[in-house]
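A single protein chain has been omitted from the complex, and every remaining protein chain is retained in its original position.
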Amino acid sequence: MEKHDIKLTINGKVYDVSVEPRRTLVDVIRDQCGQTGTHSGCEHGVCGACTVLLDGDPVRSCLMFGVQANGKEIRTVEGLAEGKNLHPLQQAFTDNHALQCGYCTPGFLMLAAGVLEKNPDISDEELVDALSSNLCRCTGYANIITAVKAAAEQMRAG
Amino acid sequence: MKPASFNYHSPSTLEEAITLLARFAEDDGRILAGGQSLTPTMAFRLARPGHLIDINNIEDIKAVLVKKDKLVIGAGVRHAKFHEPVCDGPLGLLLSRVVENIAHLPIRLRGTFCGSLAHADPASEWCAVAATLDAKLIAKSTSGEREIEAQDFFETVMTTALKENEMLVEVHLPLLPTNTKFGFEEFSRRAGDFALTMALVVWEENGGKIKNARIGLGGVEDRPRRILAAEEILNNAVPSDEVFRKAAEIAADNVDPIEDHATPANYRRDLVKALTRRACEQASM
Partner (left out) sequence: MATAKKRILGRRLRRLEDPPLINGKGRFADDINFPHQLHMRILRSPYAHAELISVDKTEALKVPGVVDVWEYKDIADLGPIDFRADKSAEELKAFRQYCLAKDRVRYVGDPIAAVFAEDPYIAEDAVEFITINADPLPVISSADQEPGEFKPGLSSEAGLLTHSFGETERPFEDAYLVVEVDLRTGRHSGVPMETRGAIGVHNKASDVLELYGAAKIPHRNRDTLVRMLNRAPAKIHLHEGHTGGGFGIRGELYPEDVLVLLAAERLGRPVKWIEDRQEHMMAANQGRNQHHMAQMAFDKDGKILGMKDEFWHDQGAYVRTHGANVPNRTMCMLTGAYRVPSFRAKCHFRLTNKTPAATYRAPGRFESTFVRERMMDIAADRFGIDRIEIRRRNLIGADEMPFKISFDEPGLEALIFDSGDYLTLLDKALDHFQWEALETSLAKRRLNGELVGCGLGIFVEESGKGPVDGARISVDNNGDIEVLTGGASVGQGFETTMGQITAEALGADYNKITVIHGQTDRIPYGIGAHAARATVMTGSAVNITAQKVKEKALDVASEMLQMPADTLEIENSVVFVAENPSGPTVSLAEIAKRLAPGSRDLGGREPNLSAEGFHNTSESAFPYGVHFAVVKIDPDTGHVKVERFMVGYDVGCVVNQMLLEGQLVGGCVQGIGGALFEEFSYSEEGEPLAVTLADYLLPTMDCAPKVECMVTEDAPSPTNLLGLKGGGEGGINGVAAAIAGAIDNAIGKVGAVTQLPVTPQRMKQILYEIGLGE
């Protein structure tokens, strides 16, 4: 099948890659752009481990083809921290033990980042609903919700 | 779980898309809208389209417009657009109420209204809305446009009246009068899961009585539909728990539920009874 030359911007850096149409966005980000922070957990859009921000929207990168992201701005976990300064979400995750094995963590961080950027004053109930989108098998979730609330407060305070 | 190979087309106009579809329909050419159902189906290789015609880069199909007495939803309109009411009056509120139940936020940010209808999962909320409100679906191909009534559109599980070379380009929903009341209830195992059953109840309240009642069920049978016998119980009645219970019982008696290894027909029938009643109660509040 004919390959397509596309341009992806990941965390501000431009990647010119040639992709087969069938390559999913998560595979293109990982295998062709070398950004392995985004994880693939189910490849059928249920677990949310592969969540990235696409033009600011949290989306599941296994439910898109890479070719569809041509010209889009993608943000992944690698772009959260500024230099050595952790993003408030990252800081809150480690402070509150919101990760154990860490496999679902990038997806949760990007989901939460997208949700909080869209709705900084989100209610607790809405937050649980939004975060129920992603699966974690280790933590039992309590510390994830605690961490995201702590980060939200931090982000609101600036 | 890597999809099989396909050719990719990314038209920038609707006409171009329809032309491509006509050209590749025989080679299992398919429209790629939000892709939230099609992509996983391809990952399991249960679908292996030869061509995908991606309509995400067509700008003028992404609008929701009020035209006279109807709401016109374009093929590119994503679920998330309905988070806030898309129009004044009860319809906008109804759609906002329903959309909360559709999967999860990341899915709602990509998936489309028309795509859900074309996919025709029996447990799709939008399909239930379309069936309940008697939506009109506009199918377009290179040989022209036709309007399909919702009740004729859904044939069975994931099967619609769309022809291979037709694209669902618009859905028209009737605007609802200001005296409209509605209730929507669904039951799923976890937040965001496909519902085991859902009930949408809509009526107009006139002089304390129920008029033009609509009871639509999704997730129960092989396609969503209105339960006319149950609507009759509501019509001209004064809203009361007893009427709601009766309507719910009649609804339960009039369905032929799908079964699976874990779910006997009676279980869904019970859900119909409970959720129809609750949706009525919600509407009456």
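Residue numbering begins at 1 within each chain, and the chains themselves are lettered A and B in the order written.
Note that in this section a residue touches a chain if its C-beta (ideal position, glycine included) is under 8 Å from a C-beta of that chain, and two chains touch if they have at least 3 such contacts.
Because the structure is a prediction, the values reported are computed rather than measured.
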TODO: Sort by label and list the shown chains the missing chain touches.
DONE: A, B
- [ ] Could you tell me which of A:Thr51, A:Gln68 or A:Gln90 touches the chain that is not displayed?
- [x] A:Gln90
Task: Contact with the hidden chain (one of A:Val17, A:Cys33, A:Val46 or A:Ala152) - done: A:Val46
Task: Residues of chain B in contact with the chain not shown - done: 1-2, 4-5, 44-45, 187, 189-194, 196, 261-264, 267, 270-271, 273-275, 278
Task: Sites on chain A contacted by the missing partner chain, in the whole complex - done: 20, 22-23, 30, 35-44, 46-47, 49, 76-78, 80-81, 86, 90, 93-95, 97, 99-106, 109, 128-129, 131-133, 135-145
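One rule holds in what follows: only the chains that are shown with their structure count from here on.
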Task: chain B partner contacts - residues on chain A that touch it in the complex - done: 1-2, 4, 20-22, 24, 27, 43-45, 48, 51, 57-60, 62-65, 67-68, 111, 114-115, 129-130, 132-133
Open item on the list: Per the contact definition, I'd like the list of chain B residues that touch chain A in the complex.
Closed with: 1-8, 10, 32, 35-36, 39-40, 42-44, 52, 54, 56, 100, 104-107, 109-110, 190-192
